[in-house]
Structure formats: structure tokens, C-alpha cells
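These notes are about the structure you will find just below.
Removed: one protein chain of the complex. Kept in place: all other protein chains.
We call the chains A and B, going by the order they appear; numbering starts again at 1 in every chain.
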């Protein structure tokens, strides 16, 4: 037996040893590239003219938005279909689920106008909150926070429609592009501003009110996940009420933790209990040793 | 009215509701893909042979650098032109601005030799500072820090030439690739070394002296941005003098904060005031509770 044949046998044997896998060699999975296409088409509907295929050459005028809508519907319906099939353990392309996928797809598309309205409040919040922003244009086409929020707002609607797999694939795409990890299950109100953003984690059952501002490295997480799958569906991430600001590197944990209206949480604070509205929280015992250095090597 | 037509009307209506947007459906914006091309062409001039199109097959010799220079000039002039038009509110391709864009473009290109010289000091600083570095080659083609610094040094020259949009688009491209967010306005001297780098944020008015070393997760930021647009142009980020080392997760805030020559700031420190030269700063009251665990579930 030659080298390649022998390797092939060993690889197949290695896969066969795994009794825990749901399926081996699955067909017709939701496709990462198509999910990226769904994001890119949607973004051209959200902010027409900013993400044209031909280098901003004015192709995305009102007249061609209907072509984008049709392309989005075709692509999304097929991927929803695959995701539904995979969830039911049917390893096939479309089949019986196709009609059902179409109904879900249109229900999602009907949400796009309201997503546009709330995203425009997010753009405004970024402009109002960042002295380095030169215009709303710059925020739309250069700010990673707006990209991550856009993808989250799209994915969240699919999550509410109980589409499996696709919403998480969408937010993980944004995560890979921005370092911002927003679970599609999170519930986030308008005027949401993320500055810089790398390292932000927002868990599945987080609730965030209007006019909240988060800096890089903020974790809105669970206190413990030792319960694993038994914790599924339980609220395990915090609630941030209206107007909360959280500075870089702060960690807020727990499903019972409520950060009251207007609170300002300083950099690197570590919070596992509720904070009353209108409170400023800063590190207190962040004392440091200061010593003289010798000649630097 | 069919589904697509009805969606189209609702989407257009949603965009029309936004009175705050500067322009709707803009044409001829600066193009993200072309900005990426500008970075890739420039990088082949900075480090010839390392980033050839054909897989390092020796196409980037001295003889073809002039072709790269010509391609860079054409692409950059067009994008500068679009950026200038957008800033003045003219929604068009090139027009009257084209000559002006050409002058700026050549002024930028004249800076490339000095950018090369300073980048070679950055490569040397990485080699001297990292025991895991096997050669300068590896630093040039594998280290994300050198990539982020290269893009910053190019973007900074365009920023000094007052080109709108393009510099920030360039550094945001590097941010998406590396997790390192250096604002093009920052002023950074030679022998700059970033190790690992993910999560670093360097604000617009930061000043950094020669031989500075930053680890992952370091923030050089503003104390507060509540003033929003009213703070534009004011120095709101810190100054790090020559030879400063900042370990991972440290946060240094404020425009009046000066970290003196040779200081070493330990991991996770949080600094909002000036530190005299030659000081080592470590966390002091980083005390911890130690308790015994039961059997691990």
C-alpha cells in the first residue's frame, strides 16, 4: 500500500474512533462563504453606497437595491434551509424545509427597515461620543464597532426567529474581523457605541439599554459555566440599564447583576453584584509600588 | 405590490427618516479594497521580496520596484481625490481635485525612504527584544506588530499631509488583521516594538519616544471623552518618553500624563498621572484570596 493510501486508512480510522461526533463527513452544512455573502448584501441595504462591489462607484442607488434584495433572499433561504436540516439531523440540501425556510427568510427581511433605523442611532452615538470621528461617513465605513453592531443586529433577528447556526456564524465572522464577540442572543437597545472594541465579549443573555457605551476589552459574562449544557437558556449574563458607560478592561459577571441607569464603571473594575443607578465605580486599592530603576540594560 | 417592491419602499423610507446623515447613497467614496491595495503595494516597497504577488518567487527585484511605484501613485492619487471630494461635500469621482491629490500623493511618496529607515530600526528592536524571534526575516513576514507599525507609519505621513479618511481606513485595516489599533495621528519615534499586540489601543494625540516596548492589551487613551466633538484636536492621550516598557494589560490615560524616560510599567497597572523617569511601577495591593477547592465537578 502506498503512502497516501496508508495515510487515508489511518485518517478514516481516527475519525471512526470518535463515538461522540453527531455526524461524520456531513454534507450540505451551512456555508461560511455564503454567510459572509449574506452579511455583505445586507450591509449594502443598511448603508447603500458605502460598500459597493465596484469600489464605491455609485452602483448602489435606489434602483438596484431591489436586485440586492432578491439576491439576499435566494442566498439566505438556502442557508436557513441547510441549517434547519442540520438541526433535525437530515443531512441534505433543501427538500421539505425549503418552504419553511422561505417564510422565515421573509420574516427576517421585513425587519430590515427597523434595523436601519436603530443602526442610524448607533452611528449618531459614535459621532457624538468620539472626538476623533471626523464624520458619520468615517464611522460607517471605517469603525469596527459599527460593523460588529450591524452584524449583531441582523443576526439577532434570525436568532429571534429560531434559525439555528446562521446567527452565530454571522457574529463569529464579525468577531474575526473586529475582535468584538457579541452573541446573537443578547438584547441591545438603540444608540449603542463601541469604541475600539477589540476583546469585547457580550454573552448570550446580556441585556443592554439605550445610550450605552463600551470600550475595548469589556467582558459582560457568566459567573461560572461549570454547569455546562445544564445552564442552557438560563439568564447568566448581566443587565446594563440606559446610559451606562464601561471603560476598558472592565469585567461584569452574572445573570442577577444589574448596572443601574447612568452608571460609569472605571477601567479594569471587576463587578459581580448590582450597582444602583447614578453610581460611579472606580478601582480603589489599585495601589502601586514605585521603585527606582538602575541603569537600564 | 410584490414583496421585493414593498421591502424596497420601506427601506428607502427608513433611510429618509434619518435627518442626521450627511449624505444618503453617496457615490465615489474612498474604497476599502483600493486602500488595501495601497497598503500591499507600499509594503512591497518597504520590504522588497517579502510580499511578492507570486509567492515570493523573486519578482520584486530592484528592476520592478519602479512598476510598483507607478501603480501606487495611480491608485493613491485617485483615492486621495475621492477623500478630498467627500470632505468638501462634493459627491463625485475626481474632477478639480485631481491635480491637488497628485501633489499630495507625491509629497507622501517622497517620505517612503525615511519610512524604510525607521522601520528597519523597528525590526531590529523586535529582534533584540524577543527571545522567540529566530531571525529578522521572521519578524518581517510573520510578526503582526511590524505589520501594524508599518501601516501606521505610512498612514501617519498621509495624516500629516491632512488627507482625510484614507489614513484611518489604513490603520483600521491593520487593526482588523492584528487587533492593534494605532490612530494615524499618534507620534511615534524609532525602535518601536510591539509584542503579540492584540488589544493595544494608541490614541490620536499619543506621543511615544524611541526604544519603547508595548505588550498586548495596553491602552494609551483619554481620561474621558464625555466632551465628544468639543475635544477634537486637544491633547488627550499620554506621552511615553524614550525607553519605556509597558507590560500586558496596562492602561495609561490622559493628555497631561507623561511617563518618564526608561520607566517600566508592570502588567495591569492603571495610571492617570505622570511618572518620573527611571521608575518601576508594579501593582501593590493585588492581594488574592486563596481557598481550597472541593472535588472538581
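By definition in this document, contacts are C-beta pairs under 8 Å (C-beta built on N, C-alpha and C of every residue); 3 or more make two chains touch, one makes a residue touch a chain.
Since we're looking at a predicted model, the values are computed, not measured.
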Out of B:112, B:160 or B:277, the sole contact with the unshown chain comes from B:112
Please identify which residue in B:36, B:87, B:130 or B:189 touches the non-displayed chain. B:130
In the full complex, which of A:52, A:73, A:130 or A:181 touches the chain missing from this view? A:181
Sites on chain A contacted by the missing partner chain, in the whole complex: 3-5, 7-8, 10-15, 17-18, 20-34, 82, 86-87, 93, 164-165, 168-169, 172, 175-176, 179, 181, 183, 185, 198-199, 201, 203-204, 217, 219, 221-222, 225, 227-232, 234, 236, 243, 249, 251, 253, 262-264, 266, 268-270, 275, 278-285, 297
At which residues does chain B meet the chain that is not included here? 45, 48-51, 55-58, 60-62, 65-66, 69-70, 73, 106, 109-110, 112-114, 116-117, 120, 123-124, 127-138, 141-144, 177-179, 195-196, 198-199, 215-217, 226, 248-249, 267-268, 283, 285-293, 296
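Basically, only the chains that are shown with their structure count from here on.
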Averaged over CA atoms, how far is the centre of chain A from the centre of chain B? Could you give it in whole Å? 23
